[in-house]
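Right, one structure below, let's go through it.
Complex shown without one protein chain; remaining protein chains in place.
Labels run A and B following the written order; every chain starts at residue 1.
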Amino acid sequence: MRIKSLLTHLSNMTGATPDGKLIGRARKFFRPDYKFVRETEDTKLEVRNLNVHAKDNHILKNINLMLPDRKITCIIGPSGCGKTTLLKTMNRLTDLEEGFRITGEIILGNEDIIGSGEKIISLRRRIGLVSQKPCPLPMSVFENVAYGCRIHGIGNRRKLKMIVKYYLEAVGLWNEVKDRLNTPASRLSIGQQQRLCLARSLAVEPRFILADEATSALDPLSSKNIEELFVKLKRDYSIVMVTHTLRQARRIADYVIFMYLGELIESGAAEQIFNHPQHELTKEYLSGAFS
Amino acid sequence: MFFLTVMSLMLVFLMGMGLFLKSAPIFEEHTLGELLFSSNWKPLKGEFGFLPFLVGTLWVTGIAIVLSLPVALLTAIYLTEYGDRRVKKYVFPALDILAGLPSVIYGVWGTLLIVPWISEILAPHFVEFSTGYTVLAGGIVLGVMILPLLTSLFIEIFASVPGQLRETSMSLGATRWQTIKKVVLRKTFPGILAAVILAVSRAFGETIAVLMVCGNMPHIPRSLFDAAYPLPALIANNYGEMLSLPDYEAALMFAALVLFVVILLFNLVSRSVLYRIEKSFT
Partner (left out) sequence: MQFKFIEEKIFKVLMYMATLTVFGFVLSIVWTVASKGWNAMSWDMITKLPGGGFYIGKEGGFLNAIAGSLYIVGISALLGLSVSIPVVFYLNVYLKKRSKLAYAARLAYDVLFGIPSIVYGAFGFTLMIYFGLRTSLLGGIIVVTLLIIPVFIRSMDEAARQFPREILDAAYSLGATRYETIRVVLRQIAPGIATATLLSIGRAIGDAAGVMFTAGYTDSIPSSLSQPAATLPLAVFFQMSSPVKEVQERAYAAALVLTLIVLVLSLAGRLITSRFSKNKLQ
C-alpha cells in the first residue's frame, strides 16, 4: 500500500498519466491561453462543528472532518443519513431551499463557505458538483460544457472551443460527440450525459469534485467508465463521492467516512475502515446487517 | 354522467355552428376578404368592412401585452425564485383580487383615473388634444386585467422547472439571475409563449372595460392618442339595432364568429402546449 501511494505521488509530480493522456499540470503547456487556470490552489476543505437543521429535523449533527488532498473520499451510510445534505451544504446549495438553518464552518482554502455571504457565488466555482441523475442544461452539448466559462466571462469562441474539446476529451466523450456538438444534450445516452455533466463541472476548474451517487442511475458499463475516470482525475482533483454500493467504495476509495442518522461515526483510510472498523455500527453496516 | 360530459363538449361545436349559421347571410353578398380587409363601414348602405375594428382590437391587445408582459414576468420570477414567504402572503391575495374584479369595475377605474390622466397629463406632451378615450387607455386597462392571468400562469410554469437544473447552474458559480436568464427562461420558453397567447386571446374578447374607455369611433386609429373601436365593443354597442336590419345582424354575428374562431384556435394551441409542459414534469 505504501509503495502504491508513493507511486501515485510520483506521478502527481510529473503530471502524466500512465496511459499517456495529458491530465494534470501538463495541460498548462497544452493550452497556454486559457485565462483562469485555478487562481488559488485550495488544497484544504475542512468541516468544523457543522450542524444543519431543516425545520424541526436535526439533519447533520456536529460534523467535523478534513478532506485529504488529491484522494477519493467515499461517504457511505444508509439512506437518510445526511450524506446528500452534507454535499449540498459544502456548496451552500441549501440556500435554494427554504427553512435550512446552518451553524459551523466549512473552510475552503482560507475562506469560510458558510459565512461568506454573497461571495459564495465565486466560491462555488471551486467546488464542482456531479449529481445522482445526470442533469443536462436545456442547451446543446457544446453550450453545456461552455456554460460555466460563459458564466465567468469567457466569450471568445475560439477559446471556448478549445476548452470544450479539452474537457470532453478528459472525460472520454470527445470521440463520441464531436460530430453532434450542436444537438441538445438531452439526446445523449444517460451514461454520456453523466460524463458530459462531469466535463461541465471540470470546465470551471474546481479543485474539489463532489459526486452524489454519480453512478447509481447508470448501466454497469457507463458506471465503470465513470469510476475509472475518477481514479484518473484524482491526480489533479480531490474527489468526494457519496455511494450506496459498498463494493464501489472498496474499489476506488482512499478514505472512507461512515455516517449514520446525521452523525459522523467513523472515518479513516479505506484499508483501515474496511478491514478493521472500530465502531460497532460500522461493523454491522459493512457486514450487511442493515443498509 | 357520460351524457352530460359529452353534451357540454358539444357546446363548443354548437356555438360555432350557431354563430356560423346566423352569419351566413352576410357571405351571400360579401366575400370573406372584403369583410376582413375593407375599411368601409356603412351598415345602413350594406357595406361591412371590419378592418377598423380588427385593427382597433389588435392595437389595444398589443399595447396590453407590451405593458403587462414585463411586469408579469418580473413579478413571477421574483415570487418563484427570490420571494420569501412573507412577500408571497401579501402578493397572492392581491393577484386574486385583481383576477376576481369584474371587468366593469376595471372600466369604472379606467374612466375615472386613466382617461383623465391621459387627456390632462400624458397627451398634452405629444398631441394637441385628446379626450383621453383612446387606444392607450384601452391598452392600459386591458394590460392590468390580464396581469393576474399572466402572472399566475408564469408562476405555475416556473414552478414546474426541476430544482436540480437551478442547483446545477448555481453550483457552477452562476448568479441567480444568470440561472434564470440562461436556464429557467430558456427551459420555459414554450410555456411562456403559450401563456402569452392565452393572455392575448383573453384580451381579444374583453368587452365592457374597453368599451368604456376606448372612444368607439369606427376608423383605423392613427396614434396612441386616437380613439378605437375594438370588435367586442362593436357587438355590445349595437345589439339593440340588430333586429331591425337582417344584414346588420348577420354582420355582427360574423364579428362574434371571428372572435370565436380566433380565440378557439389560440386557446387550443396554448392549452395543448401547457398540458404537455405539465405532463413532462409530473
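The criterion applied here is as follows: contacts are C-beta pairs under 8 Å (C-beta built on N, C-alpha and C of every residue); 3 or more make two chains touch, one makes a residue touch a chain.
Worth saying up front: this structure is predicted, and the values here are computed from it rather than measured.
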item: Candidate in contact with the missing chain, chosen from B:Leu36, B:Leu51, B:Ile208 or B:Leu245; value: B:Ile208
item: Full-complex contact with the absent chain, from B:Phe27, B:Tyr82, B:Phe126 or B:Phe189; value: B:Tyr82
item: Selected residue (touches chain absent from view) among B:Val135, B:Cys214 or B:Leu252; value: B:Leu252
item: Absent chain, residues of chain A that touch it; value: 118, 121, 151, 153
item: Residues of chain B in contact with the chain not shown; value: 1-2, 4-5, 8-9, 11-12, 14-15, 18-19, 21-22, 70-75, 77-79, 82-83, 87, 90-91, 93-98, 100-109, 111-113, 144, 147, 151, 175-178, 198, 201-202, 204-208, 212, 232, 235-236, 239, 242, 252-253, 256, 259-260, 263-264, 266-268, 271-272, 275
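As a convention for this text, only the chains that are shown with their structure count from here on.
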item: Geometric centre distance via CA averages, chain B-chain A, whole Å; value: 49
item: Sites on chain B touched by chain A in the complex; value: 84-85, 162-175, 178, 182-183, 186-187
item: Contact footprint of chain B on chain A as seen in their complex; value: 88, 91, 93, 96-98, 121-122, 124-125, 127-129, 131, 133, 135, 137-139, 147-148, 150-152, 197, 200-201, 204
